[in-house]
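Here is the structure we will look at.
A protein chain is absent from this complex, but the other protein chains hold their places.
So, subunit A:
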Amino acid sequence: MAEKFDSLEEHLEKFVENIRQLGIIVSDFQPSSQTGLNQKLNFMVTGLQDIDKCRQQLHDISVPLEVFEYIDQGRNPQLYTKECLERALAKNEQVKGKIDTMKKFKSLLIQELTKVFPEDMAKYKTIRGEDPPP
């Protein structure tokens, strides 16, 4: 998995570096640097071809759209991962609390029903078996 990303990362870094050099040439252009500029332009095309080839290896990767919003706002995309993990943990704790409460409720209900309907609850317990305490 990591190898796929490594090759893409490498191609992207090369492409960005090429664009940076292109920007330097263009920012103070001299007639003698026309050949260098043409070379950089063709490097850019080959760089795009290389990045396009990586697409075949990454067709099974899905990226959440919310990450793009973070990047578009100039924010660190790791913040999205962080918030996802925090939300997952909070929801996990919330559900666990609900499950624990329901288990307590069940045991109390069985306890009280046993007082009122002892025979029925005895049958129920034979069907269900002894529930573990919550």
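Definition applied: a contact is a pair of C-beta atoms (placed from the backbone, for glycine too) under 8 Å apart; a residue touches a chain by one contact, two chains touch by 3 or more; residues count from 1.
By definition in this document, contacts and distances are computed from a predicted model.
Enquirer: With one chain of the assembly withheld, which option in "Mediator of RNA polymerase II transcription subunit 19", "Electron transfer flavoprotein subunit beta", "Urease accessory protein F" or "LSM2-LSM8 complex subunit LSM8" matches that chain's UniProt protein name?
Expert: According to UniProt, the chain not displayed is called "Mediator of RNA polymerase II transcription subunit 19".
Enquirer: Contact with the hidden chain only, please: which subunit A residues?
Expert: Those residues of subunit A that touch the unshown chain are 13, 16, 19-20, 23-24, 26-31, 34, 37-38, 41-42, 45-46, 48-49, 52, 65, 68-69, 71-79, 81-82, 85-86, 88-89, 91-92, 94-96, 98-100, 120, 123-124, 127-128.
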